[in-house]
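What follows is a single structure, and I will ask about it in a moment.
In this view, the complex is presented without one of its protein chains, the others remaining in place.
Order of writing sets the labels: A, B and C. Residues in every chain begin at 1.
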Amino acid sequence: MRPLFPFHGGIHPAEHKSPSTQHGIAVAPLPARLVVTLRQHSGSPASPVVAVGDQVLKGQLIGAAEGLISSSVHAPSSGRVVAIEKQPAPHVSGLPDLSIVLETDGEERWVERQKMDFCNTDPALLRQHFQDMGVVGLGGAVFPSHVKLNASGLDTLVINAAECEPFISCDDMLMRERAAEVVKGISIAQYIMGAREVLIGIEDNKPQAIAAMQAACEETGFEVVAVPTLYPSGSAKQLIKLLTGKEVTSGGHPTQMGIQCFNVATVYTMHRVINHGEPVISRLVTLTGNMDEPRNYEVLIGTPIGDLLKLARPKADTTGYLMGGPMMGVPLLDLSVPVVKATNCIIATSQALFPPLPRAMPCIRCARCAQACPAELQPQELFWFSKSRNFEKAREYKLFDCIECGCCNYVCPSHIPLVQFYRFAKSEMLAHEKDRKAADLARERHEFREFRQEREKQEKAARHAAKAAEMAAKAAETTAGSGESVAGADDAAAAKKAAIQAAIERAKAKKAAVKPQNVDDLPAEAQAKIDEIDLRRAQASETAGQRVAIQKSDEGQGA
Amino acid sequence: MLNALLVMIGLAVVLGAVLGFASLKFRVEGNPLVEKVDAILPQIQCGQCGYPGCKPYAEAISAGNSAINLCAPGGEAVMLRLADLLGVDPQPLAADAALPKPKQVALIDEQTCIGCTLCLQACPVDAIAGAAKQMHTIIASECTGCELCLPPCPVDCITMETVDEGLGGWKWKYPVYPISEEEKDTEVTS
Amino acid sequence: MENYFLILIGTVFVNNIVLAKVLGLCPFMGVSKKLEAAIGMGMATAFVLTLASGASYLINQYLLGPDLIYLRTLSFIIVIASIVQFTEMFIHKTSPVLYQVLGIYLPLITTNCAVLGIPLLNVQENHNFIESLFFGFGGAIGFALVLITFSAMRERLEGADVPLPFKGSAIAMVTAGLMSIASMGFSGLVK
Partner (left out) sequence: MSMNSPLVAEQATVNVIMLKVLAALLPAIAVYVFFFGPAILVSILLASVAALLTEAAVLHLRRYPLRVYLLDGSALVTAWLLALSIPPLAPWWLVVVGTVFAILVAKHLYGGLGNNLFNPAMVGFAALMISFPSHMTHWPAPDMLAQSHWSFTQQMDFMFGGEFPAGDRLDAITMATPLDTLKTQLHLDREISEIQSGKIFSILSGKGTEIIALFYLLGGLFLWQQRIISWHIPASFLAAMFGTAGLFYLFDPGHYASPMFHLFAGGTMLGAFFIATDYVTSPTTPMGKLIFGAGIGVSAYVIRVLGGYPDGVAFAVLFLNSAVPLIDAYTQPRVFGHAGKWFKGGKE
């Protein structure tokens, strides 16, 4: 028996996992419309590589990764692109996000799928391949996997199959039914990272999954470790501590101590990518809560959640829907939002399952939250500072080490929405950080401008001095005629003024002429005009970029 | 009487010598505080404080010559941070101070622009690209929204546009919750 | 030895310069909004007080003697002012932020009645040189201790839901009063 290293705190809420594990995984039917959000992963959103009206095949790349921390998105089924526009997204803000809308043709025609022989492929190529195939962490954080895979000579590869949040059972079912494929995926990750040891952490409330995985792991050397059922053992840092006894340094990466952690569903997609040539276009979603037929479904990314819910038939007294678990999930305000890569579970809420919490009272500093905090923070202090907007203090007390797991919230006898306060404070601090960066940029540019003006002044003075010397020399030659040159300068000034005035008049006339046109805008014409302006602006900013570059090189010379 | 005089003179000489030595030994060059104040100011360079830029205002604050409530774009947040840094009481913002505005950038109506370059000269952060007799354009990512380019424009072709930051600019709100079941409308907002 | 210990305990807890003698309230209220500033102020005052009680003892004993008693307050103030000036220059050089945070209260250590009070009490109680140093040091530690705990309390109070009329200095005064009540428990402990 492997020794475990319990993390601090943790809670044990009611599990509610059994209703959704009564039946095996079912495949959700193909919807008529798929909405593929371009921001399905953390980092920068993908940029569309198809146009409205294009026919796409199942698995075809439709959004390409932008930069390192980004990932691609693919067409979940064959059909036609009908729109590329802002669509409601499953984000807590309820704000719409840029998405590609597909109309499916029901034919499910695949693009050409290329299997790979990973054992004879350079890990760097495999990582690139994972980015192109849209592999991201499916545990909920959706961090692009190719970035996490970028390490070698690892001691330990931790596979996170704890699934600690109540209600969710998709990883459980995945392991029960597809353990062999999961293990193949683990082998790929192990190969890329050169991991010496593989530990698969599964909470001991999933005996069937543990048994299935143990059977599948025979002769692989991977070790299945049953960990106590204690939320949040499925948080990567806590699971690593639990299994290896090592703490991931604050702000650091686990690879610094020779460890990396992947969700079990993520390694399964790695297997699909390498051994089947399929990009990430579907995932398992648990439909549970106040429903007649709770069950796990294999769902295409982009399926509208409203369509999906019809399968599980929510009961009449359902009060709302939640994406994710009850501890860290996101409320769904709009059922037209699509399934994204982060959608592991949809819970229908009801008064019986989620009784309204007692009213919030003032904090009495009982420190139960500190006893429950798996990050070993002092939530009561963080609350005190966040409440009074004392963000500096909140930072000093390590607010950014908070993983927003909600344990403090769960045990609070005053029922203060603590996590909300932390989210508020964090988002204020990040916004402030952004402002400060903008301010630094502005300061730099302002200082450069002052430097430039000073230099121009000096250059002007130098030119004037040279000119004056020249003039003096000229004046020495011809003493007469100096009066004429002065008069000439006056004339020039007057002419310039007149020219400006004329330009102003022209501009006014033009403005007057243009205005009415804009008012009775014909859509096509307006669109064309906007496009034209956009094009011009793009050109202008290009020249501006060049200008900045020139300034920078000037600066170099100046210094 | 003489004794008293001698004692006082002696004390003065000794202490004066010590202080004189100390003033040489602990001489302070410049004022390192300016940097800290400058770091708090939003660097919009709008000059609404009455100083020609953020740095001069920072210098004035550090020297104790200026109130800390003059930064209009920074609003109350900046004033409070300054008060905190300097350990002085917060000063209310002037009554006519503009309310904090959402982030804005200038936009040039390129149909109307005559290319006079007057706005180029006014821009404190060189965020306007263009040359004489060509239409100008604003580099939105570098515009601080200071509005200094508005007055010089002879044809009023510059407008301020509020930036829609979408999801990237979304922030969590301050949590508001009812403090009792029966009084849902009375809410703790601290 | 026991005598020195009693002087120290007495000045720190029993006859605390702020809570029991109610001296030095100006920096006590002024520089207690931030813990770091309070620590700086406490240290500066401790330095000035200890040095001032030693120096004033020497001046009183050897320079003034019994003849020039009328110069006592005057010369003490001069010595204190110089030490404060010295401290001010030192802090300005070593910690500009602390210098700015302490602001006007740093030169005002000169007029801190606690700082003049301790040397005068020394003379009044006929302390010898070592006793004077202990008395000064103890008083300073007492002052610093109270100032620092008080500032930590005020930092906590910033987040408290204090009724509007009591916000700020008002509740700070109430707190100082309650601290004083607490410290009355020690009365009768020494002398």
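Criterion: a residue touches a chain if its C-beta (ideal position, glycine included) is under 8 Å from a C-beta of that chain, and two chains touch if they have at least 3 such contacts.
These figures come from a predicted structure and were not determined experimentally.
Across the entire complex, the residue among B:F26, B:Y51 or B:Y177 in touch with the chain not shown is B:Y177.
In the complete assembly, the contact with the undisplayed chain comes from A:K393, out of A:K393, A:K426 or A:R445. Here the missing chain is touched by one residue of A:A375, A:A425 or A:A442, and it is A:A375.
Considering the whole complex, the residue from A:V92, A:A211, A:L335 or A:A475 that touches the absent chain is A:V92.
The missing chain lies against chain A, touching residues 7-8, 13-14, 92, 166, 237, 241, 247-252, 320, 322, 324-331, 349, 354, 356-359, 361-367, 370, 374-378, 380-381, 393, 396-398, 401, 406, 409-415, 417, 419-420.
On the side of chain C, touch with the chain left out of the figure occurs at residues 35-36, 148-150, 152-153, 155-157, 160-163, 166, 171, 174-175, 178-179, 181-189.
One rule holds for everything that comes next: only the chains that are shown with their structure count from here on.
With chains as nodes and touching pairs as edges, the resulting graph is complete, every pair of chains being joined.
Chains joined by the most contact pairs: A-B. Rounded to whole angstrom, the centroid-to-centroid distance between chain A and chain B, based on C-alpha atoms, equals 32 Å. Chain centres here are Cα means. That of chain B falls 37 Å from that of chain C.
A straight line joining the Cα centres of chain A and chain C is 55 Å long.
In chain B, the residues touching two or more other chains are 84, 190.
Listed for chain A are residues 387-388, each touching two or more other chains.
Across the interface of their complex, chain A is touched by residues 155-156, 158-159, 161 of chain C. Per the touch definition, chain B reaches chain A in the complex via residues 38-39, 41-45, 53-55, 84, 109-116, 124-127, 129-130, 135, 137, 139, 142, 144, 154-155, 157, 166-167, 169-175, 177-181, 188, 190. Chain contact summary for the complex, chain C toward chain B: residues 31, 33-34, 37, 59, 63-64, 67-68, 71, 74-75, 78-79, 82, 85-86, 89-90, 92-94, 96-97, 100-103, 161.
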